[in-house]
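Every protein chain of the complex appears in place save one, which is left out.
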Amino acid sequence: MIINCVAYEKGHRLHDIQTEEIGDYLGQPDRFVWVALHEPDEAEMARFQAVFGLHELAVEDALNGHQRPKLEEYGQSLFVIMHMITMRDDQLETGQVAVFAGPGYVLSVRLHPGRGFAEVRQRCEQEPALLRHGPAFVIYALMDTIVDRYFPVVEALQAELESIEDQIFIRGTARRSLERLYQLKRQTMRLKHAAMPLGEAAGHLSGVRVPTLCHKTREYFRDVYDHLNRIEAAVDTVREMTITAIQVNLSMVAIDEGEVHKRLAAWAAIFAVATILAGIWGMNFTHMPELDWRLGYPLALLVMGGACGWLYQRFRRAGWL
Amino acid sequence: MIINCVAYEKGHRLHDIQTEEIGDYLGQPDRFVWVALHEPDEAEMARFQAVFGLHELAVEDALNGHQRPKLEEYGQSLFVIMHMITMRDDQLETGQVAVFAGPGYVLSVRLHPGRGFAEVRQRCEQEPALLRHGPAFVIYALMDTIVDRYFPVVEALQAELESIEDQIFIRGTARRSLERLYQLKRQTMRLKHAAMPLGEAAGHLSGVRVPTLCHKTREYFRDVYDHLNRIEAAVDTVREMTITAIQVNLSMVAIDEGEVHKRLAAWAAIFAVATILAGIWGMNFTHMPELDWRLGYPLALLVMGGACGWLYQRFRRAGWL
Amino acid sequence: MIINCVAYEKGHRLHDIQTEEIGDYLGQPDRFVWVALHEPDEAEMARFQAVFGLHELAVEDALNGHQRPKLEEYGQSLFVIMHMITMRDDQLETGQVAVFAGPGYVLSVRLHPGRGFAEVRQRCEQEPALLRHGPAFVIYALMDTIVDRYFPVVEALQAELESIEDQIFIRGTARRSLERLYQLKRQTMRLKHAAMPLGEAAGHLSGVRVPTLCHKTREYFRDVYDHLNRIEAAVDTVREMTITAIQVNLSMVAIDEGEVHKRLAAWAAIFAVATILAGIWGMNFTHMPELDWRLGYPLALLVMGGACGWLYQRFRRAGWL
Amino acid sequence: MIINCVAYEKGHRLHDIQTEEIGDYLGQPDRFVWVALHEPDEAEMARFQAVFGLHELAVEDALNGHQRPKLEEYGQSLFVIMHMITMRDDQLETGQVAVFAGPGYVLSVRLHPGRGFAEVRQRCEQEPALLRHGPAFVIYALMDTIVDRYFPVVEALQAELESIEDQIFIRGTARRSLERLYQLKRQTMRLKHAAMPLGEAAGHLSGVRVPTLCHKTREYFRDVYDHLNRIEAAVDTVREMTITAIQVNLSMVAIDEGEVHKRLAAWAAIFAVATILAGIWGMNFTHMPELDWRLGYPLALLVMGGACGWLYQRFRRAGWL
Partner (left out) sequence: MIINCVAYEKGHRLHDIQTEEIGDYLGQPDRFVWVALHEPDEAEMARFQAVFGLHELAVEDALNGHQRPKLEEYGQSLFVIMHMITMRDDQLETGQVAVFAGPGYVLSVRLHPGRGFAEVRQRCEQEPALLRHGPAFVIYALMDTIVDRYFPVVEALQAELESIEDQIFIRGTARRSLERLYQLKRQTMRLKHAAMPLGEAAGHLSGVRVPTLCHKTREYFRDVYDHLNRIEAAVDTVREMTITAIQVNLSMVAIDEGEVHKRLAAWAAIFAVATILAGIWGMNFTHMPELDWRLGYPLALLVMGGACGWLYQRFRRAGWL
């Protein structure tokens, strides 16, 4: 589905055009066409492939929704795959955007539901001085938006980690913490696999040997690169702390277990003393004078209770109870 | 065993030829010979070694089935070793394909049973425009097919991981999960050792300094390289999550153990109280008035039952039972 | 808020100047202006952006307080982001300093509360021979001060680790040690993420291809680089020992648990023997001669006490009690 | 001790020569001398040092048996240290071979008992076409032989790992598996430290900047390099699986422990019920009608047996017994 198909001149929007008219705008200095597609079918893609002269392998990748983020150069053209990652109901959702850009054109292909880029186009059109840099600036604007949308995800993961950390030293939460930590680790891996290859791409577009298309936008891509570095650093911290938290969680289970053992052992000792005393006075010796005492029985109960109480105190003091 | 031996001109199949005729087709512009062997014996290989001028060490490697994937250049010729990996009954099976390619010839040597490459040849012959790139395109076609066959294996490993993940937080499955995780780790390592060196090879064939044979096929090999990168990323995720899952599994064992302990301890306490009470009324004191009560016995049973029931309630509420 | 705005000539302080006068001092040989801001608002920053011709993206970063440390070149100008880390009440606090420097000016922007750099300016002014190197020397002076302030933090982390190490082999401290180790790991990660990217920046400013602004200050930045290396090495040691200490802590829990078990088991055995003996003499056989002995009862108690005592001795000797 | 001292011309053995005659053969085109020493004393080495002009530091290393594998260039000469590793009675034995090679000579110095290289010389002499490449080919032949002798060791380690893997999920083998895994890890480290630096050396001799001595033998060293890569990959797999197996082993101990606990708890419950019942009927209440029943006692035993049997069935069904 074609979302937009607009021609620009010197950074200013000219007007919406039809697919058939695109050819008229290509190859003219200071002009470029910016097309946005959403889940196009093969026929639609084939048309644009013909118009812009896209490479067959890149077109395949753009249509297939399970690519790794990457940047590829085909002669003077660039082909970028990016992952959009959003958090919905504690689950990460991944969408894919493929961007083809060459002298005179930008074509973005968005797959899977997810927020579009209408706002990006709007913002670009408000700054013709920047949009004048041409297709490279559009790539930057899209990439910057996608990367900016990673930050809430990073923050959600950090918040989740902190919430688990608050819980992890509390008794009886081990199982739940463990499930959450495992889930967190998985989501972290997913974000990392979206951000890291994109970081390489942004690094390439801001490095020493920049593709000709991007000569004037190096500093913009360096900014994106820097954002991706921040995300990677945050993700690495979350990842490493998650691993540590899993170990800590195991230790807490063992420590709690040990405390439960001590509590139980203390009670077992108390019961054992009572049992022995009852056993002794249950013996059938003929000559057990205390058995015949008038207050023998209450005394016995007192002794039993006293012994138990004394033990209870001692265990309490030792921190076992 | 010779599977095929065909001559091509400008990407079009000419006809099947005999081994003896190969020499007639070598060194002619726009022509090349494509030979496919399956588990050849040494004599057969020696014949082709002579015809194509293959290096002795490469021939040895092609016949010996336990090579590491690799790419080697011998002057203008290339020698590639690839692993075919297939999943059969939850077990990974590894086959080996060695490809010799030089100006005017491609020779593929397949060892161990496994799917052949008849379909690759067919597909290539249907696209003469591509096959015209010559031997390098054949290497690409074979490599691409082998790498595409890795994806179902990756998916099987991911599915296995997900199936274990579903199980890992359920009680009583620890031993089975552990065996499966260990097995999964092994298979992951195997796939990794097949994909990683091949990725290096594909990277080399699409990099800055490409062998002359592959000058026109850089973008194709970059596509393979990209696929291998995706496989490596997936394999890395599986591997890291497997390690985490093993730790989580241990924690779950400890947590379950702790819960079993609590349950047992609760029952032990209940029994202990009953035992003590029975012991007390079994004592032989002369003056134990309740022993002579008419309803002493049923009352005693009631008290015992009541104490046990009260404890049971308390433990239940504390989540121990 | 403008803290200072001073003009220098040949390393000597000329006098405080107004923002409006800055333009008069720019572009004059041997002169530069050094401005220090603290939490400026956007309007204030915009003024300096215009005066010094700062890049829009850098200005954004300087105002936004959550940047990663970094060094960026914009033409002849440099832009540095650094983290100030201080330990307050066992908690790490992070502040941010952004420094813009170009031919003829240095502008430092400090965010979040934290110690200022008045002392840095003072010390610089006392050494005109050094300050003569111009803006690059000011960057060095600020960076050196910030890095020197990392050392007390490193030492606090090392001291905390040592304090935990002293405790870790003592019984009953596992839970507390674990919490402290986890906290320590987090703080270590934080310091590392401040020091490591700054180390890259310092390395770049003392490396083979130094920005022109810093040609005469290479050796100074190498010194900072070396300090950051020391910090990284120290942080790595703390990090690795923390991981080990967490494992050791778990082992200690298991060992302590085992010792508690042995102690309990020993007491259980002692009680069991007494219980059995009491049970035997509580049996109702008609012919149990010892029951009728005059000293039967005291003897029985003696036997029970003796058996328990003997067991106690044995367990003691075996190290179980 | 001199094992051999032979002169070669164009790859053909001329004849055995005396140490004194060596000088006559040096510096003659197409000729070289190949000397093999076994545990030479210092005087012997000093003689050869003088004849071949060996560097003092290299000679020291050759005599001292605890070097790391390495390749050093001294002007036009090469100095290689390799480790021979053999498996004897489940123990790894390490020997050292130092090879000096320069234009016109090869000198190998073998330390510690271990298989010699008589077969290498024999095989070389049977292929004069190859031996014609001179000293570099001799280095290759020795290195190839040493590396080929690593393979049985790798296979022994893999077999040991597989044997442990077969055992690891069986109960009651944890201690033995652990000892074997630890031992395996040690041996793996040892093999790795022999193979890895040698791999670097072989990589250097087959790389882009090859020492002049080895110009014609690049492909041979690439073959050795490839073998060492295979060994490293195998060793890495063994190492990583060993680490995993140690963790799995711990989990299995915990799982087994849990199962033992359940079994014991079930028996404890059964005993407890019997004990309580006996306690109840041992109480001294006057009015306990069942005590006077004729069949009271056998009925009581039946009830006790029945209760125990019923519990036994339940635990059995729950998988605890």
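Here the chain labels run A, B, C and D in written order, and each chain numbers its own residues starting at 1.
We adopt the following convention: a residue touches a chain if its C-beta (ideal position, glycine included) is under 8 Å from a C-beta of that chain, and two chains touch if they have at least 3 such contacts.
Here the structure is a predicted model, which means the values were calculated and not measured.
Visitor: Which shown chains does the hidden chain touch?
Guide: C, D
Visitor: With respect to the chain omitted from the figure, which of D:Val51, D:Ala274 or D:Leu321 is a touching residue?
Guide: Residue touching the absent chain, from the options given: D:Ala274.
Visitor: Pick from C:Met1, C:Ala118 or C:Met283: which residue touches the chain that isn't shown?
Guide: Among C:Met1, C:Ala118 or C:Met283, only C:Met283 touches the chain that is not shown.
Visitor: Write the list of chain C residues that the hidden chain touches.
Guide: So the residues of chain C touching the missing chain come out as 165, 168-169, 219-220, 222-223, 226, 229-230, 233, 237, 240-241, 244-245, 247-248, 250-252, 254-255, 257-258, 261-262, 265, 268-269, 272-273, 275-276, 279-280, 282-288, 319.
Visitor: Please identify, in ascending order, the residues of chain D that touch the omitted chain?
Guide: 55, 57, 61, 66-68, 70, 72, 74, 172, 174-175, 178-179, 181-182, 185-186, 189, 193, 197, 243, 246-247, 249-250, 253-254, 256-257, 260-261, 264, 267-268, 271, 274-275, 278-279, 281-284, 288, 290-297, 300-301, 304
Convention: only the chains that are shown with their structure count from here on.
Visitor: State the chain with the largest centre-to-centre distance from chain B, centres being mean CA positions.
Guide: In terms of C-alpha centroids, the chain at the greatest distance from chain B is C.
Visitor: Can you report the angle of the rotation that maps chain B onto chain D, using C-alpha atoms only, to the nearest 5 degrees?
Guide: When the C-alpha atoms are superposed, chain B turns by 70 degrees onto chain D.
Visitor: What whole-number Å value describes the gap between the mean CA coordinates of chain A and chain B?
Guide: Chain centres of chain A and chain B, defined by C-alpha means, are spaced 25 Å apart.
Visitor: Please work out the Cα centroid separation of chain B and chain C, and write it as a whole number of Å.
Guide: Centres of chain B and chain C (C-alpha means) sit 40 Å apart.
Visitor: So which bits of chain D are touching at least two other chains?
Guide: Each of 282 in chain D touches at least two other chains.
Visitor: Draw the chains as dots and join the ones that touch; what shape do you get: line, ring, star, complete or other?
Guide: line
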